[in-house]
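All protein chains of the complex are present and in place, except for one that has been dropped.
In this document, chain identifiers A and B correspond to the written order of the chains, with residue numbering beginning at 1 in each.
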Amino acid sequence: MSSGTNYINATKGIKSWIFTVDHKRIGIMYLAFVLLAFFLGGMFAILLRLELLTPSALYLTAKQYNQAFTLHGAIMVFLFIVPSIPASLGNFFLPIQLGAIDVAFPKLNLASLWIYVIGAVFCFYSIIGGSVDTGWTFYTPYSSSTDTSVIPMIMGVFILGFSSILTGINFIVTVHKMRAPGLSWFKMPLFIWTLYSTAIIQVLATPVLAITVLLLMLERTIGIGIFDPALGGDPVLFQHFFWFYSHPAVYIMILPAMGVISEVVATFCKKKLFGYELMAYSSMAIAFISFLVWGHHLYVSGQSPYATMLFSLLTFLVGIPSGIKVFNWIATMYTGSIDLKSPFLYFLSFIFLFTIGGFTGVVLGSLSLDIHLHDTYFVVAHFHYVMMGGTVMAFLAGLHYWWPKMFGKMYSEVAARIAFIFVFVGFNMVFFIQFIMGSKGMPRRYYNYLPEFQPYHVVSTIGSWILAVGFFIILGYFIHSLMKGKQAPPNPWGSSAMEWKIASPPTTFNFDENLPYIDHGPYDYPKGNS
Amino acid sequence: MSDKHEHFVIPLKYYVFTLIALLILTVVTVAVAQVDLGWLNIYIAMFVAMIKAAFVIFFFMGVRWDESFNKIALFGCLLFVLIFFVIVIADVSTRGGVYSSESEMFDIQSPVRPIGEGGHHGDSSHHGESDSYKSSSSSH
Partner (left out) sequence: MSQSDNSTVAHHFEHAHQQFSAAKLGMWLFIVQEILFFSALFVAYAVYRGLHPEMFIDAHHHLSWKMGGTNTLVLIISSFTMAMSIRAAQLNQRMASFWYLFTTLLCACMFMVIKFFEYAEKIHHGYLPSFWFSGEGVYETMHIFFGIYFTMTGLHGLHVLVGMGLIIWLMIETYKGRYNSEYFTPVEMVGLYWHLVDLIWIFLFPLLYLIG
């Protein structure tokens, strides 16, 4: 089974990667780039936490601190978390799970990758040439008046948006047109369902971000006067435009994570996913409702109080489909034969952390509380619990789960568990304390603070070091696995999913002879199938 | 025949008819705009524009004969445009509203008044430009 030709060694040379149209190679390259972005964003995070060790300035000026958190946020959101799961794991596994040779538009897929790289170059240029200091949200009027390099950064965001849209279009068409014979909609794995609903959001919301940053660019260069109050414009309109994209975008981040989690829980419980149809529908429901709640970011921005009430109500609605999912995952574990491998550990931490993140989201969605909590560390903790505790944990779960398939190598399970402990403990140390800090009134985005907050900040900063150690251990054993790892069997976890029926790593065309005929559901285990 | 899908060629008459309709409707909309009907003008103009758009979509773009999901994609996205539109306009048009309704309910003598709620324009070098949204909320 082992050492045959596969997608990695089928052709040689750097050009065979740069110009490849193989979705697997593109996925791997995306993986490399988003991990690089994660590393860079993480470095900024460590710098930020270090500065916050003391109440007064430690080694950054106020402006440098502003630049550092802006770059941290912008890199993490636009370069890392939005493309993370869909573009890397999604690209790799979507066609395989569909029983297809490739995505519908392989060249577009390649274009999307290199457009992403071009966008990243613009963002890097912004870092070198006078780093932006507006926050990743680019609120006007500050963003239309600051002298830092706003334009390169939003140019980068604009271009990255295109990359995201192209991926979205590609995935939707692939799901519609490239399913293997016999694979009807409700036989698709949930990972595909979530990628599909993510793609819908990508296609519908990202263009609004594109036009928003374009208008901001015009505001800065020719003064069209629609966002800048000095010119008669309305800065709240900018926030509407921005969050019309960026709230749905948080579901671009979390939906694929939910998909990964669904795959992992079924495999490691050897059980059919509880409430499969409901899971599929709730993904679509989340995609839809996510377009109705953006105003919860504008509660204290001078938005109309009537709009505020409406948005608060709608915000509570979005908790419902998310709640359904959490219950279904938990119900799947019930009577399953659980195999406590590292992907499953990440699954457990996902459930735990995402639930905290989601609940605090509902807290923030209620009007009177948000007036107190808005722009405090409570918000910071909320979104880190969903983005890092949710998406990043799921990304790690997916990486550990699919690593043997992608590279054909096993990693050290012992090292993985040790790293998991560091990551889990570190993460909670950094962010749980921020809930408390925030509810006591510590505002976000300040480089110094009142001395009574120092104990909290110290815990948080020490946590960030523990977290960093965890990530370096992960990096270490993954590299080790690539160099010296044991050869992986085709199906190390005993999963029934499509991708585990082919070789590890897969051959260039995924399926050796004919396309598979898929006549059963995705989670074909003896248990849970009534 | 089953695996060789012949492409459907849209009959010529649809194209010609659409062209004529579009030309006529353009003339209509320009003509109506020359008459001052107050607030009605914009609604008529938009109505005509939508009919024109429908002609282009259904016949020139061939949506009438297209696969059903393509139709869903097109008309579904209009729903999201509508959401965007309605909510933003709802916000902008009711921004000052709560102050007037609050003062009605509680008779608050607040020193803070939203701009445009009557006479507080600083110096009156403004050219009588009334903010239609805001004035409507204070006109009762």
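Please note the rule applied: a contact is a pair of C-beta atoms (placed from the backbone, for glycine too) under 8 Å apart; a residue touches a chain by one contact, two chains touch by 3 or more.
Just so we're clear, the structure is a prediction, and the values are computed from it rather than from any experiment.
Within the full complex, the residue among A:S126, A:T206 or A:S342 touching the omitted chain is A:T206. Only one residue from A:L215, A:M253 or A:L314 touches the chain missing from this view: A:L215.
Counting over the whole complex, chain B has residues 3, 5, 7, 9-10, 12, 15, 18-19, 22-23, 26, 29-30, 33, 36-37, 41-42, 45-46, 48-49, 52-53, 56-57, 59-61, 66-67, 69-70, 73-74, 77-78, 80-81, 84-85, 88-89, 92-93, 126-127, 129-133 touching the chain that is not drawn. Touching residues on chain A toward the chain that is not drawn are 100-102, 104-106, 108, 165, 168-170, 172-173, 176-178, 203-208, 210-212, 215, 218, 221-226, 231-234, 237, 240-241, 244, 514-515.
Just so it is clear, only the chains that are shown with their structure count from here on.
Remark: chain A and chain B have CA centroids separated by 35 Å (rounded to whole angstrom). Across the complex, chain A meets chain B through its residues 176, 204, 208, 234, 236-237, 240, 244, 291-292, 295, 302-307, 310. Taken in their complex, chain B has these residues touching chain A: 69, 77, 80, 83-84, 87-88, 90-95, 97-98.
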